[in-house]
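With one protein chain held back, the other chains of the complex are shown just where they sit.
After this line comes chain A, so read on.
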Amino acid sequence: MRHVLGDRRAIALLLGPALVVYTLVMLVPVVWSLGYTFFEGNTITGFEPVGLDNFARLAADPAVREALWFTARFAVVLTIVQVVVGYLLALLYVFVLRRASGVVRTLVFFPVVLPTVAVALLFQQLFESAPRTGPVNALLEAVGIGGVDWFASGSTAFWVIIAMETWRSMGFYAVLLYAGLVDIPEETLESARLDGASGPRLVRHIVLPLSLPVLLSSVIFSINGTLKVFDSVLALTNGGPGSQTTPLTLYMYQTSFTYGEYGFGSSIALLLTMLCLVVTLFIFRSSRRDLTKA
């Protein structure tokens, strides 16, 4: 075996086909898209070089700013909600339900496997206000608060998207964090209990520091997923009303494929890529520092 893997040509042969496929379907389009940022047009009308115009437009376009602000707000709020809810569920599994948690874990995880569009349709019906009154509004009316037209304004639609995404993903984060919590040695917990730590104090001083690494990887997962949110918003609100719930990804898609401006669309894609890169590097660095401290 060592003989085979020591041979450069054997390595080239083994890696070659995969590398060719990867280059063709990943790297070439990425570089191609980067090249588009200096052009404008589409496949029907052809492309013209425009120099740095797309970047100037990127800086000046109020719709980009609006989409960026929505994306940032969405990523931060959803990451916090997802990870906190996931963590609370994980604590529930480990410390309250213990061995009986299997059924609950499965039930909470179930939405993860459902297709996004199906979940979006479900939530549209749940929060519907016309032509039928959906269950949520019916409940609000029953307790005397009165129905809300959830999708009529960006601020309420935002929370519906957050609620839907949380429901859809909390099971995943709960299982991820559960795996981290199960890893904490029972002896450590036992000795802390002997020292008189219990409930919130046990969590605060023992469980939280020991599960910090897995918590931070959850945050990286979550923030990257939420910055790139696309399908759930497309299916639930299509960016509306107006463009009030349009993230960068949706704006990029519309610009490229509806408005036929591949160049500007690629520039938005580049902005999104840079954003993901910066955020990930930032979290990665801070997590490393925290790891050495812990």
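Heads up, the rule we're going with is that contacts are C-beta pairs under 8 Å (C-beta built on N, C-alpha and C of every residue); 3 or more make two chains touch, one makes a residue touch a chain; residues count from 1.
What we mean here is this: contacts and distances are computed from a predicted model.
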item	value
Per UniProt, the name of the complex member that is left out, chosen from "Na(+)/H(+) antiporter subunit F", "Ferritin", "Extracellular solute-binding protein" or "Amidohydrolase"	"Extracellular solute-binding protein"
Hidden-chain contact residue, picked from the options A:86, A:171 or A:239	A:239
Options A:80, A:130 or A:179, residue touching the unrepresented chain	A:130
Chain A, residues in touch with the chain not shown (by the definition above)	9, 12-13, 16-17, 20-21, 24, 42-46, 128-131, 149, 151-153, 238-243, 254-255, 257-260
